[in-house]
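Worksheet: the structure to be examined is printed underneath.
Complex shown without one protein chain; remaining protein chains in place.
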Amino acid sequence: MLIGKVKGSVVSTRKCENLVGNKFMIIDVLEHMQTGAKQLIAIDKIGAGIGEYVLVAQGSAARIGSGMPDAPVDAAIIGIIDDGTGLEQ
Amino acid sequence: MLIGKVKGSVVSTRKCENLVGNKFMIIDVLEHMQTGAKQLIAIDKIGAGIGEYVLVAQGSAARIGSGMPDAPVDAAIIGIIDDGTGLEQ
Amino acid sequence: MLIGKVKGSVVSTRKCENLVGNKFMIIDVLEHMQTGAKQLIAIDKIGAGIGEYVLVAQGSAARIGSGMPDAPVDAAIIGIIDDGTGLEQ
Amino acid sequence: MLIGKVKGSVVSTRKCENLVGNKFMIIDVLEHMQTGAKQLIAIDKIGAGIGEYVLVAQGSAARIGSGMPDAPVDAAIIGIIDDGTGLEQ
Partner (left out) sequence: MLIGKVKGSVVSTRKCENLVGNKFMIIDVLEHMQTGAKQLIAIDKIGAGIGEYVLVAQGSAARIGSGMPDAPVDAAIIGIIDDGTGLEQ
């Protein structure tokens, strides 16, 4: 998983049917957790607010772990960070 | 997911049988969403036009979420972006 | 998916049993489709020749989409490119 | 798999229900095993301590191999390193 900060959201009216009702959040990935991309888009099942630090799972974990096994989702917010020992790097 | 702009398409006559009927779009990935590659090829089930900004899912999500669980597809356009708060970076 | 050019092939006599009969092609990935690696190895079910431009799928798509769901394959040639609008970058 | 050093942990109170009871460890990835990110977050089923060198599996292996096939987990500590020939690079 990686940690990022919720920056905003995107609106998509024309989308796959099995995505209706989902929110697409823009995540600023923490610099030392970036595999290259500074930002990614994740669905949000937790109700994270803009500015909050969140845990993001990628790949099949996002889809299956969010209870949407048949949806085209490859990243999901799975938790909101309260505190981290060693996170400050 | 990542966001990119549809740049064009590629034609492949000799291809896997389970890909017949699909369109292969060339996607210019937004710079701050690149994990390295500036472009990728995604199938399009939505009907995106050249120049439109789209949401792209990768990995098994593209295959299963597009209703093509047995096809060799690892990237799919899953929505067209209307608007984004925080997208301007 | 990404696009690359078939550069050659590798021979592996001692290999997993469920790989017997497959060809392992060396693919030069197009520069703007590289996520880092300039080359990768993909199986070929299409019959691509050296010098041809091909579509390559990665991950579970390569395995399942090639009809080899139980084989240790993570990249496959899935089509040969005829022509591309916007490919010139 | 990759090898990293356990640096600390993060606390997430509001998280997906199927993650309750898991520990989220911050892993400093060994420099020559980084695909870009210097750190990642992994669950820990082994009981690794801060400062220990650990083996980390990513992707569906983390989820399925940890006996949590339905949880949104994409990285897991799967072993603690005792010794390595050739690790010093």
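By letter and in written order, the chains are A, B, C and D; residue numbering begins at 1 in each of them.
Assume contacts are C-beta pairs under 8 Å (C-beta built on N, C-alpha and C of every residue); 3 or more make two chains touch, one makes a residue touch a chain.
Owing to the predicted nature of the structure, the values given are computational and were not obtained by experimental measurement.
A.B. asks: At which residues does subunit D meet the chain that is not included here?
C.D. replies: So the residues of subunit D touching the missing chain come out as 1-3, 30, 32-36, 45-47, 55, 57-62, 64-66, 76, 78-87, 89.
A.B. asks: So which bits of subunit C touch the chain we can't see?
C.D. replies: Missing-chain contacts on subunit C: residues 7-16, 18-19, 24, 26, 35-42, 50, 59-60, 62-63, 69-75.
Keep this in mind: only the chains that are shown with their structure count from here on.
A.B. asks: Rounded to a whole Å, what is the gap between the Cα centroids of subunit A and subunit B?
C.D. replies: Once rounded, the distance between the two centres reads 19 Å.
A.B. asks: For subunit B and subunit D, let me know how many angstrom lie between their CA-based centres, rounded off.
C.D. replies: 30
A.B. asks: Residues of subunit C touching 2+ other chains?
C.D. replies: Residues 35-36.
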